[in-house]
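Shown here: the complex without one of its protein chains, the others still in place.
Letters are used for the chains, namely A and B, taken in the order the chains are written, and counting of residues starts over at 1 for each.
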Amino acid sequence: MSKQSDLKKQYKKRGQMAEAWGRMKTQPLAVISLVIVLIMVFVAIFADILVPYSAAVTQHGMDKLLPPFTSGHILGTDNFGRDILARIIHGTRTALEIGVISAGASIIISTILACLCATVGGWLDNIIMRVIDVISCIPSLVMALAICAALGNGIPQLVFALFFTGIPMHTKMVRSVALGVANMDYVESAVALGAKQKYIMYKHMVPNLASVIIINGTAQVSMNIMMGATLGFVGLGVKAPTPEWGTMLAEGLNYMLRNQYMVMVPGIVLAIAALFINSLGDCLRDALDPQLKGRA
Amino acid sequence: MAEEKLLLEVKELKKYFDTPRGKLHAVDGVSFKLNRGKTIGVVGESGCGKSTLGRTILRLIDSTEGQVLFDGKDITHVSGEELLKLRSEMQIIFQDPFSSLDPKMTVSQIIEEPLKIHKVYKDKKEREARVVELMEIVGLDERYINTYPHELDGGRRQRIGIARSIALDPKFIVCDEPVSALDVSIQAQILNLMMDLKDQHGYTYMFITHDLSVVKHISDEILVLYLGTMVEKTSSDRLFKNPIHPYTKALLSAIPIPDIAYKGREAQVMKGEVTSPIEPPEGCRFAARCPLATDKCRSESPAFVEVEEDHFVACHYWDKQ
Partner (left out) sequence: MGEKLLEIKDYSVTFTSDKVDFYAVNHVNLTVEKGEALGLVGETGAGKTTTALSIMGLLSKYGTKTDGEIWFDGKQLTGMKEKDYRKIRGKHISMIFQDPMTSLNPVFPVGNQIADVIKIHNPKMNQNDVNSKVDEIMKMVGISAERKFDYPHQFSGGMKQRIVIAIAIACNPELLIADEPTTALDVTIQAQVIKMMRQLQQELNSSVILITHDLGIVANFCDKVAIMYGGEIVESGTLEDIFDKSLPHHPYTIGLFNSLPNIAEKTERLKPILGLTPHPSELPQGCKFHPRCPECLDKCKSGDIPSLYTDGTHCIQCHLYHKEDA
C-alpha cells in the first residue's frame, strides 16, 4: 500500500501552476506583461492608501493646468487643479472594476451557453444561436450606448451594458471550439463510461476550452476598458466626478493647447493597459497548455 | 448450457441517419450472436457502418429499429441506473490514440476516470493502487503515472486507452480499429496485449477493422459488412479458405501479401463505384460492383442464408460459383 503511494510521490511532478510559471518565466514578454498587469491590480486595490480619494475627486486646488513635476504634482494638474496622478490611480480602480467584472460575467454566461449548445445541441442550440444572431446584428458600441442611455449613468449600469454586449461574440467563439471538443473521442469515451452531462462539462469541456476562454476573456477585459473609456468620453457611463480614463480624456480635450498632458497621460495609460492585458492573455494561454511544453 | 454461454445477441438492428438528401442507411438489419470469451471481427470498408454498429450496440447511438440482448436482457431502451450499470459492463477502445485521451489530464487521471464515475473505491489510496495495477496489466511503466498523454507515443497512448476500458472489468469490449493508427511493430505489441487480456480475463471482443490480416489473427468469427448490410458470416478460418460472396472474394484478393511468391497475383479489381447509402434502392447493395450481378440482384435483396454449417451468405448465386 505504502509502496504504491511512494511510487506516486516518486514520479510526482510539479503542480500545474508551478509548471505554467516555469514555462512563463522563460518568455520576457510574458514576464513584462505580468508585472505591468500586477502593478495595475496593486494600484487598483491600494488606491486609497496611495492617494486619498478626495485628492482625486474633490480637492480642487488653485494650481490649475500645471505641467508635470511642478509643485509636488508629478503628472501635473487638470483644469480644476486636481492631481492627474491621483485621478489616474483611482481611474485604474474604476477601469479594472468595469473591465474585469463585465468581462468575467459575460465569459461565464457565454461558456455555459456554448457548452449547452455543443453538448445538448439540436433545438436548444438552434434557439440560443438564433437569439445570439439577432443580438449581434446591432453593433456592440451602439448597443452599449443604448443600454447606458436607457439605464442612466453609473458604474453598475455600465458594467451591465458591457456584460450584455460581450455575450454574443464569446458565445460564438467558445461554441465553435466546444463543438470540436464535444466530438472528440475522449468525450464519447466518458459517455461510454457512464458519465453525466454535468461531469463531462466540468471535467472535459471546460479544461479544454480554458485557452479560448482565457484569451477571449482577457481580450474582453481590455476591450471593455476601452469601451468604458469610449462611453465615458462621450459622457455616458461613469458619473462626472468619478475618476475615469475616458472622462479624463474628454475633459482634457478642451484644454489640449494649454496642457497637453491632460490628454496624453490617460491616453497612454489606456493604451498600455489594453496592450499588456491582451498580451498577458496570450502568454497565459501558452503557459497553461501542457501540450505546448518545450515548444517555443 | 449453450444459452448460458451467450453474451450478446443482436437482432435485426437498424440505424438510419437523417440527411438533407434522405435517410442514410448506416446499419441495415444486422443480426448476430456472440458467446462469452469469443471475438467477432467486423470487417468492411469505410462507410460500411461498422463503427455505427459498434456504437449502436453500446447505446452510444440510439438504434432506429431492432433489439440488442446483453446477458439475456433487452438493453435497447434501458436508462438511468440500469444504463449506468450497463456502461460498466460494456466498453470501447478507440482508433485514434490522440483524440481518445483528454490532453489536459494526466495518465492517472485518465485511468481513474471510470473508477471515479462508478465510485468503485471510497478510499483514495485503494483507487491509486488500482491505477498502478492497471498500468502494470497493460504494460505501462509506473513512471508515466503523472505524465500527459501528448508526451507519450501512439503505442503507449493506446495502452492508456485500453487500461481505461478494462478498469471496471467489463464483460464486453468494442474495439474500433484499435491498431490501425499504429506502426507495424507497435501494432503487433498491442494485438498481443489484447489477446493476453482476453485469455486472462475472459473478455469478449467485437473487433472492428478494415484490415483483414489483423482480423484473421484475432477473431474466432468474422462478419463482413457492405453498406450496412451483412454480406457473409462464418468462422475466421473458413472465411479465408472458402469465401463465397463475390465481395468477400474481392476483398480477400485485394490484400497485399508481403511475400514475393504472390507477386503478380492479380487483385480482383472491382469496376464501378460504391452505391450511395442514402435511400439505397431495393436489391443487393453490391450489385453495382459485382461481376456476377443480374437483373434479379438489382431488384431483389438476397436473403442471408446458411449455406453450410455456420456459414451465412447473402447472395442469390452462392451455389453457382
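We adopt the following convention: a residue touches a chain if its C-beta (ideal position, glycine included) is under 8 Å from a C-beta of that chain, and two chains touch if they have at least 3 such contacts.
Fair warning: this is a prediction, and the values are worked out from it, not measured in the lab.
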item: Candidate in contact with the missing chain, chosen from B:274, B:292 or B:307; value: B:274
item: Residue, one of B:11, B:116, B:210 or B:298, that touches the chain absent here; value: B:210
item: Candidates B:120, B:195, B:278 or B:292 - the one touching the absent chain; value: B:195
item: Residues of chain B in contact with the chain not shown; value: 45-46, 153-156, 183-189, 191-192, 195, 210, 212-214, 216-217, 237, 240, 250-251, 253-260, 262-263, 265-270, 273-274
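Everything below uses one rule, namely that only the chains that are shown with their structure count from here on.
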item: Centre-of-Cα separation between chain B and chain A, whole angstrom; value: 49
item: Interface residues, chain B side, partner chain A - complex; value: 58, 60, 83-84, 87-88, 90-92, 94-96, 99-106, 108, 113-114, 117-118, 125, 128-129, 132, 142-148, 150-151, 161, 164, 168
item: Chain A residues within the chain B interface of the complex; value: 1, 4-5, 7-8, 10-13, 184-186, 188-195, 199, 203-204, 207-208, 210, 290-291, 293
